[in-house]
Every structure is written in structure tokens, then in C-alpha cells.
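Only one protein chain is missing; all other protein chains are in place.
Order of writing sets the labels: A, B and C. Residues in every chain begin at 1.
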């Protein structure tokens, strides 16, 4: 490892949080999440999710781990939760839904992937409270309108994983 | 103190959580909150809020403490937060927004009072996740539609503090 | 209610946290806790415990509720925990052992009652970290020496509930 590599090793890693439904996530939302996970990993960003082995979390982690050298972090609700086998680092909070605040605070930017349930809603809201940018990928018009009303500036709607990555690259990750 | 009183002392107290904006809350929302606090206290229920000395929290606590024998609990975000002087019991969580989950889990029912910002949105969402009923008092059509879409059954819209109390009495507190 | 009573109602309530073993607490430690709870209530202080229906927590709450007008707060680990029937206000944290920090931050002073297990040790340590005074009632010489080594100033050893109350009255509650 040369000096340049050493330096890169030490640079703070850019973390993208992907949030979405666990049990009961729609197939198309998981497909989006899987693409997103893969693209995040290709950018050498860290993928952060709620860490469970279901739904959007699992799909995003699976996508990321297709990429050699990828790094995935899962923030688990409790000690009994089953972790995604594709999460490299598993943080066990044992504080259940209150861990949603940790998910968003530990991410540089958040992508809410697909249909938004109560858990994801709390994460988007906590992200806005923490002044983070949230990209909505898919989801209903109604949800988008509601969140944009909470913060016109911090909510960005996108229609593909590719577009999400482009926006993160151009506007957030410098 | 006779046997009946002793028994009453021991019965689990019914807790109503009142959530809403802190800094920047609208005057009309605070007026609603103050009425609500007073009516909750008159029913001999416990008022629970986020505990700070501003906005909807402060107004609800002030209303409740007009009633002799009332009991108010404030769940403060951190050690530096200024507590409402009308909060009898102050719980210091030092976990900032993650305390929102404690607010809803410790309440039997939640009333979201007035315009809904990111903090209150997270509380309503966490309440639904915990299978609690949430009454929306005031707030926009758009917010109501969004939350009812998350849970048609658990979200009830009301237009006055009085109506909120009636619904809690008839449907939830038995 | 006259002006003086109203004022008193509004004065911040003084909270004494009583910590100790749950399951497996020794009978003598529970006896101490019960006396302590009763004496705390007689001083019109609020009793705060970990809220479960076993051991030192249950005994302290039972003692307090013998006193008319007493007020007891229990900070429960999670939604499945069984609350003491003698806890008036039950705060559900759903964050398991991490709630120990809330127990100590929300108390003006802490009494560790009896033999000290891992849970109580974490509470004493967190109390010292938060610059709170901790009274050790009972417990081993070894534990007392260890904690006094952590903070000579903040750890006070006492041999009875009565003595604990006296010290709190004279040195802490003014």
C-alpha cells in the first residue's frame, strides 16, 4: 500500500442510507433497492440500512455485495432481529424503532426506496429534522407532496436508482 | 384514605400524549393545546408531552396545571433542554429526537395538535408503528390524507379539543 | 386550591431514584427498599425506579404507595416488561438496558439499594458520569471501595434507609 492509498483509506467514507419497507415490501421496490445498492457500492460509498434480512434492506445489501470491495452497514433494531447476510458490519442497538434516528444521523444522504410505510415515514421525518437531504425513489404522489410540504428544499423526487446516484454525485458528494 | 381511594391510587393511570410544534408553533395550535391540556386534566388523565417550555408542549402543560390535582409528564430531549415549568415529572432522556419513540410508547393515545412538522410527523409514524391511535386536531387536509393512507383505522381527524376528548372517552378509555 | 397550593403544584418535584436488583434480589435488600420508598414518599419526593414488578423496584414502589398522595415513576426497559402495579407513571422506553441512563439523568439523587449486580453497577457508573450523588445502602465493602475510587466525592455509603433520607435532606434537597 502506497502513501496515496493510505491516505484514501483514511478519508471519511461517504455513507448513503437506503430506507424502505421490510416485511411486505413490493417486488418492484426491492428491485430498485438492489440496483441502488449495487450502484452505491460501485461509487465506493458505504451502504447503510436498517440491517434486517427482509425487503428493501436485504435487497439493497444484496446488490451492494455483488461489487468487490463494497462495504455495507446494518443498524439492527434489537438482539433478536435477523441480520441480512449481506451486511458486513452489524450494529445492534436494542432500542427498536428509536434506532431509526441513528440510521439517518449516520448517513450523509438518505434514499427512501418505494412505498413509504410508518417506519420509513419516521426516518424521512427524522432526516428532515436533522437537516439531511432525502431522495424519494418511487412512492405515491401523495407521499411526495406531503414530504415536500414539510421541506421543499430537502426532498427530491427521482424515478430511478440511476437518477438518484447522479443527483448524489452532482449535488452532495464532492 | 379509605379502601376505595387506595385502590384508585393503584389503578394504572391513563396517559394522553399531546404532540405538536415547539418553536414556531402557531397561536391557534397553542390555543387548542391549552384547551386540550385542561380537558385531559379534568378527566383525571395524565398529560404527557415532549416537555419543553415552548409551543404546543408548553400550552398543553399550562392548560393542565390549571386543574387541581392534575399530573403532567414531560419527556425532555436532553440535559440542556428547558423544561416547561408546568411539567410535574420531567424525564431526561439525553437522546434527542430518538426520545420521540418513548413519547408515543408511554401514551395510551396520542393527539397531534395543529400543523405537523417533521418532529410531530415522526411521532405520528412511530405511534402507528406501535399500533396506537392518533387523533389529528387541526392540520392540513394533505397531512390527514397522507396519514390516513398509512393507517385508515388508527388515524382519526377531529376539529376541536372537545371532540378529541369525547372520542377518547367513548372509544379508548374504558 | 389557593395561591400557595398552586405555587407548590408548580414547583419542580424532587426525584429520588432507587436502583437495585430485580430478579434474585435478596430479601433484606427488598426490606430496605420498601422502607426507603415509604420514607421518600413521606418527604413528598417522587420515587423513580426501573419500574419492573420484581426485586428492589417493586419493594420501593410498594413502600411508597402506602403513603397517601405519593407519586411513583417507573422507567420500563421494554414493551413486554411487566410494570410494578405500584408505579403510577410508567414510561416505556423500549431500549432495554440503555434506559439505565434515563433512570439516573431523571433523578436528582440515586440510592443503590443492596447488593450491586451488573445492571445497578451500570447505573451507578452512569450517575457518576452525569455528576450525580449516589448513596450506597448496604452492599459489599469491595463494591463501596471500587465506587469510591471512581469518585470519592459523589459516593456516600449509608447503613439504613433512615440515614439515606437524612443525608438527602441535609445535603441535597434544599
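Rule of thumb we're sticking to: a residue touches a chain if its C-beta (ideal position, glycine included) is under 8 Å from a C-beta of that chain, and two chains touch if they have at least 3 such contacts.
Given the structure is predicted, the values throughout are model-derived calculations rather than measurements.
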Legend entry - Residue touching the undisplayed chain, where the options are C:79, C:129 or C:162: C:129
Inset, instruction - Return the single residue from B:58, B:94 or B:123 that touches the missing chain. - result: B:94
Legend entry - Contact residue for the chain not shown (choose from A:90, A:158 or A:172): A:90
Legend entry - Chain not shown: contacting residue from A:105, A:145 or A:167: A:105
Legend entry - Interface residues of chain B (partner: the chain not displayed): 78, 93-98
Inset, instruction - Could I get the residues of chain C that touch the absent chain, sorted low to high? - result: 95-102, 116-119, 121-122, 124-126, 128-130, 140, 142-143, 145-146, 149-151
Legend entry - In chain A, positions touching the absent partner: 1, 5-6, 9-10, 12-13, 15, 46, 65, 68, 70-71, 73, 75, 79, 83, 85-86, 88-95, 101-102, 105-106, 130
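Here is the rule we use: only the chains that are shown with their structure count from here on.
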Inset, instruction - Averaging only over C-alpha atoms, locate the centres of chain A and chain B and give their separation in whole Å. - result: 31
Legend entry - chain A, residues touching no fewer than two other chains: 95-98
